[in-house]
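Entry: chain A
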Amino acid sequence: MSEPVLVLDTLDKSFGALRVTQGVSLDVRQGEVHALIGPNGAGKTTLVAQIAGALRPDSGHVRFLGRDVTNLGVAARARLGLGRVFQISNVVGSFTALENVAVAAVASSGDTFGMWRPALRDRALRAKAEDALERVGLVERMSSLAGDLAHGERRALELAMSLVQNPKLLLLDEPMAGTGRGEGERLTELLLSLKGQVAILLVEHDMNTVFRLADRITVLIYGAVAVTGAPEDVRGDPIVRRAYLGEEEAV
Partner candidate 1 sequence: MTAVLFVSQLLNGLQLGVILFLVAAGLTLVFGVMDFINLAHGVQYMLGAYLVAVLVAWSGNFAVGLLLGLLGALVLGFVLEVLVFRHLTRRDHLEQVLGTFGVILIVTELVRIVFGSAPLAFPTPAALAGSVTLMPGLNYPVWRLVILGVGVGVAALLWYLVNRTRLGMLVRAGSTHPETVSALGVDIDRLFLVVFAFGAMLAGLAGAMAGPLVSVEPTMGDRILIVAFVVVVIGGIGSIKGAFVSALLVGLVDTLGRAFAADLLKALIGKSAAAAAGPALSSMLVYLLMAVVLSVRPSGLFGGRTA
Partner candidate 2 sequence: MTVAETVRKPGGSAGLRLALQPTLVCVFAFAAALAVAHGLGSSYGATMVGRTAAFALAAVSLSFLIGQGGLVSFGHAAPLGIGAYAVLIAGEYDVTNLLVVLPLGFASAALFSVATGAIALRTRGVYFIMITLAFAQMIFYVAASLSAFGGDDGMAVASRSTLFGMRVLKSDTNLAILAIALLGVALLALDRLVASRYGLMLRAGRANETKLQALGLDPYRHRLTALAIGGGLAGLAGVLLANQVEYVSPATMNWHVSGELIVMVVLGGTGRLAGAVLGAVVVTVLDETLGHFTEHWKLGLGLVIVAVVLLRGADLKALLRGTSA
């Protein structure tokens, strides 16, 4: 078994007296979907920020692809292959879907200073972008402004922007949030289709999705890891049932 894609090693983070991350350790293996769940206020958002590089932990280490990235910023981690889909859809509303994916493709291409050839008339770039849109089922909408897309479509677009960069790990922050039932179903199908191709760390509230997709689940409670294990083990865990699943509609 090769080295995990992502390793969190006893991360700690406090805001004043509030310890929002307490000795969190977990790993995401190659090709695995690892779900991170926890009740509101469990510190998931803070943890995601530390993984993405937007926040530095007070202590502990983040290893990505065998490399210590604890001191790297967002852009540097992204360049290494950390793809991120935001909790609130984060696309360029005034750009078309195709342009958005082209932005992602160019940003990771190493040629961001080409000043003469129109970017969208670059056949290879265009093909790459269209291919990514195809994978998420948005190719018919490529000329629509991202701002005009439906919520679920924007999620798919963000996913396409990540995919076009061939990420080694996808960090998905509540992809189902705010999606309608049909949209959510399509999105889940889409994620299922990616399973095995790329490692995914899935932060999600929707238990249906989590149990359908995840190979392993980590439960975060009060900023600390309560349990990590296979879905069936987590489902049966008494601590988890009490602290978390009990509150919501369990599966």
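The candidates came about this way: all candidates are chains of the complex that A comes from, given by their letters.
As a convention for this text, a contact is a pair of C-beta atoms (placed from the backbone, for glycine too) under 8 Å apart; a residue touches a chain by one contact, two chains touch by 3 or more; residues count from 1.
This one's a predicted model, so the numbers in the text were calculated from it and none came from an experiment.
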Exercise. Given the complex, what touches chain A, 1 or 2?
Worked result: 2
Seminar exercise, completed: Residue set of chain A touching candidate 2 in the complex reads 52, 73-76, 78-79, 84, 86, 90-96, 98-99, 102-104, 106-109, 111-122, 143, 147, 161, 165
